[in-house]
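The complex is shown incomplete by one protein chain, all other protein chains being positioned as in the whole.
Coming up: chain A.
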Amino acid sequence: MKHPFLSGLCSVMLLLVLSGCWDHYELNNMAIVSGIAIDAGKHDKYKVTLEVINPGEMTSKKLSGNMPSVVYSYEGKSVVEAIRRINTGIPRKMLYSHIQLVVVSEEIAREGLLSFLDYFESNREFRENVNFVMTHGSPAEDTLKISHPMVRVSSFKIVSQMELGEKEWGSDPMIKLRDFILAWQSDTKEPLLGAIRVKGDVQKGNQITNMRKIEPSALVELAGSGVFHHNQLLGFLSLGDTRNVLWVQGKLKQSVLTFGCGEPGKMGSYNVINSSTKKKVNYTDGKLKIDISISIQSYISFMECKVRLSDNQEISRLQKQIEAYMEDQIKGTVSKVQHKYKADIFGFGDLLDIQQHQQYNKLKSNWSPVFEDADVKVKVTANIRQSGITTDSFLLKAPMVRPENEQEATEPD
C-alpha cells in the first residue's frame, strides 16, 4: 500500500469493523422479557421467573392460537445468577429493556430480601421506571402465569390494571422501581408498594383454555398496598386506605366517593373529577403539626335520598357531607399508619426537610416516634360542579318499594 491516504483509510475502516459489533444482536435471536417475578427458592435463595413474549402470537396476522407468552423459572443463589443462567431453558438472548413489571412475593418482602434491586438499578438494560409490585398471599410466579383474553400477556395486563386503577379510582400507588429505591434510601420516608393477588385456581388459570371462558378460572387483581420499614414489609393497607394515602400524597386526580346520604340505608355517590392537595408541616414545642388541606371538584353521579339538586342550599349541605366524610376517612388512614406501622409513607419528613431544615437534621435519625406523635389536621374543601346531565333526579318523584334484603352498603375496602 503505497498511498498514505488509502492505507490510512483502510486502517480506519478496519478499526470500525474490529471494534464494533460486540452488542450486535439480531431480533431473530432475541426474546422480549415482559415481566420478572422473584420468589424465595426451594433449593436456593431465590427463584426467578421470567415471562417471555412469543411475538408470533402477538400480531393478528400470524396468530395461531398458542400462548402469547412463556414463563420459565430458575433458582439461584442470587437473582443475577438465576437471570444469567436462564438460558439453560430458553434458547434466546433475553432482552430486558422492555420489562414492564417486577413482582416480588410477600415472603421475600417480609424477610426484607430486596438487596437484589441493586442489580436492577445498576444494570444498563433495566429501566428505572419499571413498575414494581408485590403479591399479597400468592407466590409471585403465579401472577405471571395467568392468562386473560383481553390483554394476553400477563405482565401487560397487570400493568394496565395498575395504571387504570390509579387513574380511575386510586386503587394502586403505581410505584416504580426508582420510587421504591428513593424511599428506601431516605432517612424518614418509608416505601409503599402496590400489591396484587391471584384470585381463583392457578392450575386452571395458566392454560390457554382460561382465555376461552366467559368467567376466567383465575384472575390477578389489585389488593391495596404494602407498608415497608426500609426493606421489610410491615403490613398491608386496604384499597380504600391506599386511595386515601394517594390523596394525602397529592397523586390522586379522580375517584368515586359513596356514603350514606342522610336517610337510613340510602346512598349518595360522587365522582371526584379533580383534586389538589396542600400539606404543611411545622415542628414546634417538640411536636410535629401536620396540616393537610384537600380541595376537590366533583359531580353527583347518583343520589338515592330525596334531595332537590336544583337548590343551592341543598348542594352546599351535600358539600358539607362530603367534606366531613372525607376528613373522617383520611384521618382514619393517617392515624392507622401512624400508630400501627409508625412508618412515614406520606413523605412528611421530606416536607419538613424543605420547610425546617435545621429541625429536620436533628430529628431525622429518630423520625418514627416523631411521626407517631404528630398532630394531624385534615381540611377538605369539596365543590359540587353538576349532577350529570340532569338537574333533579327522577327518583325524586318516582314511587319506590324498599327491597327487604338491602344491606347497609359501605365503600369497598
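Rule of thumb we're sticking to: a residue touches a chain if its C-beta (ideal position, glycine included) is under 8 Å from a C-beta of that chain, and two chains touch if they have at least 3 such contacts; residues count from 1.
Convention: contacts and distances are computed from a predicted model.
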{"item": "Chain left out of the displayed complex - its UniProt protein name, from \"Thiazole synthase\", \"Peptide/nickel transport system permease protein\", \"ABC transporter substrate-binding protein\" or \"Spore germination protein\"", "value": "\"Spore germination protein\""}
{"item": "Selected from A:Gln100, A:Asn210 or A:Ser275 as touching the chain missing from the view", "value": "A:Gln100"}
{"item": "Identified contact with the non-displayed chain, of A:His3, A:His24 or A:Lys397", "value": "A:His24"}
{"item": "Contact set of chain A toward the excluded chain (per top definition)", "value": "16-17, 20-21, 23-28, 30, 32, 34, 53, 55-56, 58-59, 61-62, 95, 97-98, 100, 125, 127"}
